[in-house]
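Sharing a structure with you now.
Missing here is one protein chain; the remaining ones are kept as they sit in the complex.
Think of it as A, B and C in the order they're written, each chain with its own count starting at 1.
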Amino acid sequence: MKAKIHVTLKQGILDPQGKAIEHALDSLGFKNAENVRVGKYMEMDLNEHDKAKAEATVKQMCEKLLANTVIEQYRYELSEK
Amino acid sequence: MKAKIHVTLKQGILDPQGKAIEHALDSLGFKNAENVRVGKYMEMDLNEHDKAKAEATVKQMCEKLLANTVIEQYRYELSEK
Amino acid sequence: MKFGVVIFPGSNCDHDCQHVFEDVLGQQVEMIWHKEPTVSGLDAIVIPGGFSYGDYLRTGAIARFSPVMNAVKEFAQNGGLVLGICNGFQILLEAGLLPGAMLRNRSLHFVCKDVYVRVENAATPFTGACKPGQVLKIPVAHAEGNYYTDPVTLAGLQANAQVVLRYCTAEGQVTPEANPNGSLDNIAGIRNAEGNVLGMMPHPERSAEEMLGNEDGRLILASMLESLRKRPLKMVGA
Partner (left out) sequence: MKTNTADLKELLSQHNLTDDEYKKIRDILGREPNLTELGMFSVMWSEHCSYKSSRVHLKKLPTTGPRVVQGPGENAGVIDIGDGLCVVFKMESHNHPSFIEPYQGAATGVGGILRDVFTMGARPIAILDSLRFGSLESAKNRHLMRGVVAGIAGYGNCMGVPTVGGEVRFDDIYSLNPLVNAFCLGIAHKDKIFRGTAAGVGNPVIYFGSKTGRDGIHGATMASDAFDDESEQKRPTVQVGDPFQEKLLLEACLELMANDLLVGIQDMGAAGLTSSSSEMASRAGNGIELDLTHVPRREPGMTPYELMLSESQERMLMVAKAGKEEECIRICRKWDLDVAVVGKVTGDGLLRVLDQGQVVAQIPAKALADDGPRYERPYSPPTYQDMLTNLNYDSIPDVKDASAALLSLLSSPTIASKRWVYEQYDHMVRTNTIVRPGSDAAVVRIKGTDKAVAMTVDCNGRYCLLHPYEGARLAVVEAARNLVCSGAEPIGLTDCLNFGNPERPDIMWQFVLAIEGLKDACAHLKIPIVSGNVSFYNETNGLSIYPTPMLGMVGLIEKADKAMTQWFREDGDAIVLLGQTRDDLGGSEYLKVMQHREQGSPPYLNLEAEEALQKFVLKVIHEGLVQSAHDCSDGGLAVALAECCVSGPSTPRGAVVKLGLGSLRRDALLFGESQSRIILSTKPNVVESLLSRATEAGIPAAHIGSVGGDRLIVEVERGRLADGDRIDLPIREVSDRWARALEELLSQE
C-alpha cells in the first residue's frame, strides 16, 4: 500500500518558518495570506496488503520516528498503489 | 479560503532525507517501507472568497516563492474554512 | 578598488568579508543594506555567507526578493564582478544568476571543516591568480551545499568550463570521499556563461590570513583584484 503522512506542529507551538514565509509573502504583495504553518509531508510504499496491519505499522512509525510528538502531531492516509 | 500546499522533490532527484528515514525505519525493524520521499506541507488562510482568484494567487505563490521548480513540484487544494 | 558587501537579515559573514577586503587586502568596502534598490560606484559585489532569513523555506529563497537583488542583477548584466559565498551562492542560484539548486548535504548534517578544491578553470576573474589544476585548502560551513542541476544544464556547464572549483583530495584527486556534501560532479563553485558571476560554497575569507593557519582563499580574492586592475577603466554601475 501507499502511505501519505502529514506531520505538523501542534497548535500554539511557535512556527518560525511559517512566520518567515508569511512575512515574505506579504512583502511580495500577497497581502491576503494568514496563519501560514509549515509541516512535513512524507510518502512511502509499504509491502503490506492488509489495511489494518498497514495502519498499525504507520502509526508506530509516526510515534517512534516520523513525528516528534512533543511538539508535532501527525495524520496519515493509506491507499492501494 | 484555506489553502493546503504540497511541495515535493521531482521524481529522479535524490532525496537524502527520504533515504535517511528509510534507513532509520529499516533499523527500527520496519523492513517493509520503501521509496520514502520527504516534502513540505503548508497550510494558510486566504482572505479571498472567489475560488478562481484564490487558485490564481496560490499558483503564483508557488511559482514565485514556495517551490523551486528546478528541483521541486507542487500541488495545492483549496477549501472553504 | 571598492567592494560592496550586501547585508541581508541573517547574513553573518558580512563582517568577515568586510574585514578581509579592508584590513587584509587594503581595499575600500561599502556595506549595502538589503533594502537598497540601487548601488553605485562599486567595482565588485560580494554576497556573503550566513543564514539570510534564517534559511527558512529554502536557503536563499526569501533573500532573492530583497530590493538589492535587482541592483545586483543589473550590476551583473553590466559585466560587474559578483562573488557569492556559501549562502551567497545559494542566493545567486535562487535568483537565477547561476543555474541549478542546492539540496541538503548527503549527511544531513551541517559540516564545518577544511576541504580541498581543485581549480578547474584558472581563466576566470576569480581564479586568475591560480595555476590550472591548483589545489586550494579552504573551509566549508554549510548544511545545504549539495549542488544539483539537470543533466543538460550540467553538460552545458562542463562544456563551457563553467565548473570553476571541484572538491578533491589533498593530492588533487576528485573522489566521492573528497566530496563533503554529495554535490553533483563534486561541484564546489560555478560561474555564469559570461564569466563575471561566481558562486562557491567554500569560504575564501576564512582562509586568507596566516594567523588563521591558511592563506589559500586569498588567491580567489586576489584574483578579483588583479582582474579589476587589468580591466578597461569603466566603473560598472557608476
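We adopt the following convention: a residue touches a chain if its C-beta (ideal position, glycine included) is under 8 Å from a C-beta of that chain, and two chains touch if they have at least 3 such contacts.
Quick caveat, the model's predicted, so the values are computed rather than measured.
Enquirer: May I ask you to name the displayed chains that the omitted chain touches in the full complex?
Expert: A, B, C
Enquirer: Taking the entire complex into account, which one of C:F51, C:F89, C:Y116 or C:Y167 touches the absent chain?
Expert: If we include the chain that is not displayed, C:F51 is the one touching it.
Enquirer: Could you tell which one of C:P125, C:P139 or C:G199 touches the chain left off the display?
Expert: C:P139
Enquirer: Identify the residues of chain B touching the omitted chain, counting contacts across the whole complex.
Expert: Residues touching the hidden chain, for chain B, are 23-24, 27-28.
Enquirer: On chain A, what residues meet the omitted chain?
Expert: 10, 12-16, 19-20, 23, 68, 70-71
Enquirer: Just the residue numbers, please: which parts of chain C touch the chain that's not shown?
Expert: 9-10, 12-13, 15-16, 19-20, 23, 49-51, 53-56, 109-114, 139, 141, 143, 203, 205-206, 209, 211-213
Heads up, the rule we're going with is that only the chains that are shown with their structure count from here on.
Enquirer: Averaging over Cα atoms per chain, report the distance between chain B and chain C in Å.
Expert: Inter-chain centre distance comes to 30 Å.
Enquirer: Check each residue of chain B and list the ones that touch at least two other chains.
Expert: Within chain B, residues 40, 65-66 contact more than one other chain.
Enquirer: Quick check: what residues of chain C touch more than one other chain, meaning two or more?
Expert: 57, 62, 65
Enquirer: In the complex formed with chain B, which residues of chain C make contact?
Expert: Its residues touching chain B are 57-58, 61-62, 65, 94, 100-101, 103-108, 146, 148-150, 182.
Enquirer: Could you pull out which chain C residues touch chain A in their complex?
Expert: Going by the criterion above, the answer is residues 53-54, 56-57, 62, 65.
Enquirer: Please name which positions on chain A make contact with chain C in the complex.
Expert: Against chain C, chain A makes touches at 16-17, 20-21, 24, 27-28, 38.
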